[in-house]
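With one protein chain withheld, the remaining protein chains of the complex are depicted in position.
Let's look at chain A:
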Amino acid sequence: MADVATRPLSRTDHTWFAGQVETLLPALYGTAVRLCRDRTDGEDLVAETIAKAWEAFPALRNRDTFRGWMFRILTNTFLSQYRADRARGEVESFDASDDGFSLFERVHQPILLWWGNPEQDFLNGLLRDDLIRAIDELPDRLRTVVVLVDVQALSYREVSTALKIPVGTVRSRLARGRGLLQKALWENARDAGLRAGPQRSGGEDQPDDQR
């Protein structure tokens, strides 16, 4: 492990940092846009993250952790902004009943299995915009965890460190966030008629027990 904690930054460090940032930029931007739900705010978040990262770079002892470290700075920067937003009156509420929502159970109807594969059909019909809308609808605290685990593939431990919350809390927020996300996908799809729901006139392929 290279100890760079106390040494000033050289031109070589600068080049290394610039190269890493260039490689990570699409992932940082993708995460920032999903967290902020806005492209302009996402750009600002990325720029602020990079500036903070350079300032803190001399203290990064193990450069192998650079990726997780960058996402930690990005997330904390987002959350400090989010806390400021909350102080201005944003309210979020969680409904514990969404924890166990399973999209699979809604889509997977044994009666349909003789004629096809409804869950595969559902996934095949899912659009990128459907997923983005469902993620954007999540409350900030849940969206942050879902984005870091499912979009950026951070481990529960890395998310726990980034957000300064216990691993158990990461797990419970993830379960709740995924439940809400699947519920939103189901409701959006049903409203769009992707899977004809019971309220649709063409609902012959779905039993009337979905509501």
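Some notes on this structure:
Just so it is clear, a residue touches a chain if its C-beta (ideal position, glycine included) is under 8 Å from a C-beta of that chain, and two chains touch if they have at least 3 such contacts; residues count from 1.
Heads up, the rule we're going with is that contacts and distances are computed from a predicted model.
UniProt records the chain missing from this view under the protein name "Anti-sigma factor", selected from "AzlC family protein", "Citryl-CoA lyase", "Glycolate oxidase FAD binding subunit" or "Anti-sigma factor". Seen from chain A, the chain kept out of the figure touches residues 7-14, 17-18, 21, 25-27, 29-31, 33-34, 39, 42-43, 46-47, 50-51, 54, 103-104, 107-108, 119-120, 123, 126, 128, 131-132, 135, 146, 149-153, 155-156, 171, 174-175, 178, 181-182.
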